[in-house]
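Of the protein chains in this complex, one is absent; all others appear in place.
And now, chain A:
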Amino acid sequence: MGGCFSDVKGGQQAVGGIQQRPIPMSDEGAVGPNDAVDFFFRSQGLQGLFTQLELSLSAANLLDRDIFSKSDPIAIVCAKKRDGILEELGRTEVIMNTLDPVWIGKVPIAYQFEIVQPLVFRVYDVDSKYHNLPVKKLRLNEQEFLGEASCVLSEIVTKQSRSLTLNLHHGNGHGGMKRLGTLTVHAEEINASRKAVEMILRCSHLDNKDLFSKSDPFLRISRIVENGGAIPICKTEVINNDLNPTWKPLQLTMQQFGSKDNPLVIECFDFNDSGNHELIGKLQKSVADLEILYEEKTGVNFRFPPSRHSHEKILKGQLFVDGFSEKTMYSFLDYISSGFELNFMVAVDFTASNGNPWLPESLHFIDPSGRLNAYQQAILEVGDVIQFYDSDRRFPAWGFGGRLSDGAVSHCFSLNGNARDCEVEGVAGIMSVYANTIRTVTLAGPTLFGQVINKAAQIASQSLSYNQSKYFVLLIITDGVLTDLQETKDALVRASDLPLSILIVGVGGADFKQMEILDADKGERLESSTGRIATRDIVQFVPMREVHGGQISAVQALLEELPEQFLKYMRCRDIKPRIADETHTSSSLLR
């Protein structure tokens, strides 16, 4: 079993606590110190990547299609795929004889922050002759169509009530005069348990398994599932050369351990570079048992499982619980649905290395046929996802490395030409100011990110004076090599203390090694020239490469880590979402 730890450094890390989310699958092939756990989480749809939601539906003022009674409505939820094809996600039950149904049947859906998830809802009146059929068997084309509505999933979850009311219309787009009623969609997290426990585990008198030194112990905790198997949910870091180790505080969420009475297998291993970790001992306890151990300050003995040669042995080594506390962990959606926002900003590279924008080879070439260049693609893809999290949808947009009409090179100029107000309306606004600017600004250089980052940092820190419910996301799209890496590092280090994340998309075929340095999760923490060190990793970098006409969606990888970066910022400052069922008063006043 130990073979899943592929490298020593990675293998010695703790995995599966709340802070350590599964390493996102990168296109470099995911060096996975934690692949087993990671796979488990992914397969269960837990932890960050997916959040399982349930949609509840209700409708009002539906059309009355039946002559002697009211309609018998059913609602269908479909996901609209990229190619426009609808895929049914689920359907509600049929409710008899009502024009204002409140359906009980819920439709599950996996919420993914990093993609736009368009949904289509259809409501039908089910003819009474089908009433004995299970709803799954109903053929929709035999039912009477009552109306259709669509939205994207993030529109629902960003609402304070997590409910969105849509007007039903005819699917074909015309005949719009007639009122078809409204449909209300409510989204709720499944397993929305915010409870977690934090424990400090310690062992004493562990067996020595190493010849020339003491054991290098770590713990692996697995949950016993219904069929009797055990699924690993977390492991601690390795403590070298110690038979009485105390591990760092370990957090387990309710999702991980199931319930407090669910038995957990706790195994203690001696870490081995080869991946062939030797079992020191194991025992079985539930979270409730561990809490009792903590209260009574007693230890429990490890056992060594029976083998062909020997019976089960009770070992001298013991496990102690030195700390036990229950915590509340808020999810990304808890924040987003209680008024927290992601504010989007864009900076575009206007350096000469992009090539003459009037020529088709240029990365900035605006194709009259409408085919998007790499810059447009990146703006559109990232913008499409993030815009829903920004209530006013006004986005600052800058360029850097371009020569303006006054002849000076600027490393941070407003794309709308307005030096005082760099904000534009919506993603469409960014697209149009970009297309205009590329015709008026001369590409120049050098490539410097510092001013753009500082500008974004300034906006982020100014907003703190007013409220703490905003988090900023700066998208930098660039084709190349930084002229001054240290200048950029200095700016990033200063910004790392602010509610800001920076996404860098590399376009074209340049060597992006520098960018990998900035993206600190692949190396050392960034250090400024004055000795200050980045508080946290706020940079994500992805190259956007074209592969035979269709681009790989680099954007998903780019956005995947944003919710976690957001949470880290909020949690360490103990900024809590306001979870309350208060009616949404502020959103209407915003306009």
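A few points about this structure:
Simple rule for what comes next: a residue touches a chain if its C-beta (ideal position, glycine included) is under 8 Å from a C-beta of that chain, and two chains touch if they have at least 3 such contacts; residues count from 1.
Everything below uses one rule, namely that contacts and distances are computed from a predicted model.
You can't see one chain of this complex, but its UniProt record names it "C2 domain-containing protein", from the set "G1/S-specific cyclin-D2", "C2 domain-containing protein", "Probable protein phosphatase 2C 42" or "serine C-palmitoyltransferase". For the chain missing from the display, the contacting residue among A:S469, A:T483, A:Q514 or A:Q556 is A:S469, taking the whole complex into account. In the complete assembly, the contact with the undisplayed chain comes from A:D497, out of A:E54, A:E88, A:D127 or A:D497. One of A:D127, A:E144 or A:E198 touches the chain omitted from the figure, and that residue is A:E198.
Contact between chain A and the unshown chain involves residues 9, 13-14, 19-20, 198, 200, 237, 246, 248-249, 251, 323, 325, 338-341, 343, 390-392, 394, 396, 420-421, 423, 454, 457-470, 494-495, 497-498, 525, 527, 530-536, 568, 570-578, 582, 585-587, 589-590.
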